[in-house]
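Removed: one protein chain of the complex. Kept in place: all other protein chains.
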Amino acid sequence: MDAHVIEAEGHSHPGPAVYVKIAFVLFLVTALEVAAYELSHRGGTSEAVIGPILIPVLLVLSAIKFALVAMYYMHLKQDHKLFTGLFVFPLIIAGVIAIALMTLISYHLHYNLGQV
Amino acid sequence: MATSAVSHADQIPSVYAEKRGIWSWITTVDHKRIGILYGATAFTFFLMGGIEALLIRWQLARPDNTFVTPEFYNELFTMHGTTMIFLAVMPLSATFFNYFIPLQLGARDVAFPRLNAFSYWVFLLGGLWLNSSFLFHAAPNAGWFGYANLTSTQYSPGLNIDFWMIGLQILGVSSLAAAVNFFTTVVNLRAKGMKLMRMPMFTWMSFITQVLLLLAFPVITVALILLMFDRFFGTHFYIPAAGGDPILWQHLFWIFGHPEVYILILPAFGIVSEVLPVFSRKPLFGYAAMVFSGIFIAFLGFGVWAHHMFATGMGPIADTMFSMTTMLIAIPTGVKIFNWLGTAAGGSLQMKTPMYFSLAFIAMFIIGGLSGVMHASPPADLQQTDSYFIVAHIHYVLFGGSIFALTSGAYYWWPKMFGRMLNETIGKVHFWLMFIAFNLTFFPMHFVGLHGMPRRVYTYPAGLGFETMNMLETAGAFLLALSQAVFIYNIIKAWRGPRNAPADPWNGATLEWATTSPPQEFNFAVEPEVHSRDPLWERKRQEGRLPEPQRVSGQGIHMPRPSFWPLLTATGVAGIFISMMMIPYLGWWFVVAMVLWFLFSVFNWVFEPV
Partner (left out) sequence: MSDHSHTLEAHTATGFDSRKVAIWTFIGSECMFFAALIGTYLVYHGKSLSGPTAGETLEIPLVTIGTAVLLASSFFVVLALNGAQRGDRRALVTWLSATVFCGLGFVGMQIYEFSHFVHEGLTIKTNMFGATFYTLTGFHGTHVSIGVLWLATLLILAIRGKITPDKALNLEIAALYWHFVDVVWVVIFPVVYLMKDWKP
């Protein structure tokens, strides 16, 4: 087998160790997400505490996973910023439009159609 | 590996000499040929859309007319809009993207030549499918914007809307593939020294257009998927009785639809920004401002969509916000207008046909923009919306804007594409007839709209004061048709004449004029290197008059091989969507078969040796 290594983009790749660490963090964060869900449904103090903040907590945790996969597995951290731009710009537009869409329609459903 | 025929000094071989016949067109992956295919197909659809318009105008010439039934009238205005937007203006722009982006960049072809061919064939199949609906007496009939829940199976039980949905989905695949292709081409295939801020303005505006396509088309894809699921699988996304909301359609559609109108106009802006400097013998005024205003228009274009929905009761905050963003977008547009005027002012104006059309563009687009900014005020728009005042606006920007600019581009680039000049005198007749007829057709619509004539109505009663204006508009429409006949006559006359256009008939500034007319398959004998904007003017300043480029053998230049897999894959894509319409008749087996056919074609494409 040819042992000659060709660097795909001419920069250093982190060794497998980093990827293993990221994998652990991803599993951990997933566990935290599920834990937050469980606690918010358990009744008593945990539900009173976690319940109101469940959604922000989930959004933050999933954002962390999103960023880790994008930066490390998809290599955006090491790659040229062009690729980060190609990903982040549409994400921002998508996020803003999704939020605007939901706001406009829920206003419409509430005020015009009398739905709760 | 394709190599050009060796040329002899005493022969000027046809640039396509080594590739002749239908098979060479079916398997072509050459961006220039694909551009011509787009152009011929798009112009044909443009004429069809024009005939639909003439039928509309004939019906509206007199009050209480019965030339067409109301049902057929609905099909006419729906297909007129759908055809003109998706099958005429967009692919006419694509003609120039295809032909000239690689040339202006100094490249030999686009980044993915076979994907380019695929985009064309998918477009052709989608357009044919959409229009085949006429054969079934089931042409789409709920407007080009297909508002829900008129488009539900309850209110549109026939095949009309199915044809529309499926046709648009097919066309969407074509546009998305092309957008990925051209975006990558501009990013990656620029000649040495061509930084982004040295690119020609047509390429810049087209580049921004690709970004709009990439971000807007997925949204209408989703809107159409939801409609498809409502119609085919019994969901209720847009059905109020089951908890759905027709307004969702309007939002999703216009989140696509507004960027879409910038997709229709930005390439036109780019063409005018090419023609004006050349025919003023002066560089474009304010290059950087033109680039950034284009970017700003595109970006802001995602923030104005609900100005199409001022009459839906969104509430004062939403109305105000969208009104403000809409008025704001007039600013970068104004910047462009002033820069165009600044380009022409003090220049040595060459009053040739391309210049006439580009100058007229500026005037017509200003008028369209003025009515547009009037709609930006929600209270004013409550009167204007769904009236002929809007129809006037639309046509001033899309016809007076896009079509005039595309015609300017056609006259400008014709010699490069076909090796023949279009006749100047006939061109001027074409221009004046078109200009007068266009204004005769659409200017009265401002008045008749404000006087209360609604859109999309198949007739109007006598005694409301609409008669005279409508009669004038109809007369204008037929004169417009005559102007197109003059254009076609010019084309045929040139075709019959000798192929003797020079490489650079207009004293151009950009790289396409450095090639032969038409260019050889590989475009440039030696890949160019640029050091500034307007590279050809720079060369002329340094070297004086440039010699006529010679045809060369092209040996040693590796060009991509022709392939028929793009066409076959395109039939697979169209087949998958069409098979979904056939589920009630052919079941799911046909869908599965089409998916397998598609996969078979893709695998062959991917593993084909290049």
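Each chain carries a letter (A and B) given by its place in the written order, and its residues are counted from 1.
As a working rule, a contact is a pair of C-beta atoms (placed from the backbone, for glycine too) under 8 Å apart; a residue touches a chain by one contact, two chains touch by 3 or more.
Computed from a predicted model, the values in this text were never measured in an experiment.
Taking the complete complex into account, B:T184 is the one of B:T184, B:T459 or B:T571 that touches the chain left out. Along chain B, the points of touch with the absent chain fall at residues 107-109, 111-113, 176, 179-181, 183-185, 187-190, 194, 214-219, 221-223, 225-226, 229, 233-237, 242-245, 248, 252, 255, 558-560, 599, 603, 606-610.
Mapped onto chain A, contacts with the missing chain fall at residues 1-10, 13, 16, 19-20, 22-23, 26-27, 30, 33-34, 36-37, 41, 54-55, 58-59, 61-62, 65-66, 69-70, 73-74, 80, 82-83, 86-87, 89-91, 93-95, 97-98, 101-102, 105-106, 109, 115.
Keep in mind that, in the parts below, only the chains that are shown with their structure count from here on.
Computed from the mean C-alpha positions, the centre of chain A lies at a distance of 37 Å from the centre of chain B.
Against chain B, in their complex, chain A makes its touches with residues 82, 90, 93-94, 96-97, 101, 104-105, 107-109, 111-113.
By the touch criterion given at the top, residues 187, 214-215, 219, 240, 245, 247-248, 251-252, 255, 302, 306, 312-315, 318 of chain B touch chain A in their complex.
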